[in-house]
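A selection of the complex's chains, in situ.
Think of it as A and B in the order they're written, each chain with its own count starting at 1.
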Amino acid sequence: MKTGFIGLGRMGSAMATNLLKAGHDVTVFNRSTDKSRALLDLGAHGATDIADACRGEAVITMLADDRAVADVTLSDGGILQSLPRGAVHISMSTISVEFSKTLTRMHAEDGQRFIAAPVFGRPEMAAARKLFIMSAGDPATVAACMPLLDAMGQKTFSIGAEPSAANLVKLSGNFLLASAIEALGEAIALVGKSGIDKRAFVALLASTIFPAPAYASYGELIATNKFKPAGFVAPLGFKDIRLMLAAAEDLRVPMPLGGLLHDRFQRLLNQGGEDLDWAAIGGLAAQDAGAQQTAGSQI
Amino acid sequence: MKTGFIGLGRMGSAMATNLLKAGHDVTVFNRSTDKSRALLDLGAHGATDIADACRGEAVITMLADDRAVADVTLSDGGILQSLPRGAVHISMSTISVEFSKTLTRMHAEDGQRFIAAPVFGRPEMAAARKLFIMSAGDPATVAACMPLLDAMGQKTFSIGAEPSAANLVKLSGNFLLASAIEALGEAIALVGKSGIDKRAFVALLASTIFPAPAYASYGELIATNKFKPAGFVAPLGFKDIRLMLAAAEDLRVPMPLGGLLHDRFQRLLNQGGEDLDWAAIGGLAAQDAGAQQTAGSQI
């Protein structure tokens, strides 16, 4: 398929690469052009502006937050003005439920199509085409986009006809991951202060009741108190918890654990945790426990 | 090896059965004798009192709580009085850190040996010899008991020389499971109220970011609001959270998520949840969200 791709960060670059490998005709655009180089070598077309990336059947956006997506979509010369009637905007960023609804409505008003397709997976999973993709929107439109989605992930789930449902599922997934981090943080603070080997404890969990990579990897970061370099930075994790809580408030769903995570992230950022992995909220319990941190301490 | 086995509930019966299958010489004791029948048919000896179960190299206890273990251990004619010097009391129950320390001390004073070996796994896992066992105590003693432990589980972890360390790890594991239940409960309340299919959401999680049986099974219970019959009843789950928090207080480790779980269990029990699976605390978030419960509602 012929598609545009906007947003060439670590995730986006890996995803666009897989589109090219699968034989799609991809036109890439990024604010900083040097990020496009490797993709051009692989056969991508370079767009000089957003309109250039909107000449295919679809345009994919993979950006940091609502603001960045709004910037390329709603600004003068943006996707909304440039995308042909009937073409699809595939939004793969982790954006708010509310903004997803706004985009759905605005594209519909302009005769364009819109689906949400956020992903689970870190950059290395994106590179290995191991992403999990949650798609939602008009079923025929989602079906039409499957060749693109299939080229980027190992499996695509269909969440429903309302695009924002996929965004809510993605945010809820990140809430569950952050909850696991908090629980690990408290448990590791406890066993650690009692003198038990923290890494052995994590290894035990990961090979018994929690055979999920998240427990092994986040547990290891917390047990070793090593939150740099970040796989997923704390401010982005905080953003997701805030968006999740905003969606919860709109639906009037009390989430006390969500509130605890919200406070943890605020405190971490106030302590200078801007550059740390979001797993660093899992280090706060040890801090409150008065634990002596080892030489590798990052918070 | 020649061992006694005290406590023939669903877990204990399955474990004793596996000891017999592995060729060990097992003498079983239970307050209600009818539970011994099937084991006697498999070749077990029947003890008429606790002393009878204490004539081997070891005696295993697998009981509900501190009180039950204290009853068979410290009472007149109990293990402490009956076990020969040098023999081992293998405590596999989920008991408190404090009581585990007490037992360690008292057995040592009487020249007996004591190890803790609590387990992860439900009755069907016990039957299938799939338990994970966390052992702690004097290394030579633990090593001597390995033929017994190996006969009951798929893997035995060594936690350290202090028996109570294994109890703390077990309690921490249950805290992590309860935390996952709470997180699932809040997330399912959220996506459910938004109209997304709750079971599909759980299935998605279990096949992507949380490929751990606990997420799949507890998520399913919460999504269908079906907490009977109980695999592990709420009062026992509450007991474990209390024991975990007691250990945390002794070590002065603040655990806010632990506190939230504590309140959830109290509320559930006040609502009449004595017979429900402990996953029922995961249904409280939906209750607070004002969710309409389906016909299968149990809370």
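Simple rule for what comes next: a residue touches a chain if its C-beta (ideal position, glycine included) is under 8 Å from a C-beta of that chain, and two chains touch if they have at least 3 such contacts.
Predicted model only: the values in this text are computed from it and were never measured.
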item	value
Number of identical chains in the entire complex, 2 depicted	4
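Methods note: only the chains that are shown with their structure count from here on.
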item	value
Distance from chain B to chain A - Cα centre to Cα centre, in angstrom	37
Chain A residues touching chain B - in the complex, by the definition given at the top	120, 132, 134, 155, 157, 159-160, 162, 165, 168-169, 172-173, 175-177, 179-180, 182-184, 186-187, 189-191, 193-197, 200-201, 204-205, 207-215, 244, 247-248, 251-258, 260, 285, 288-290
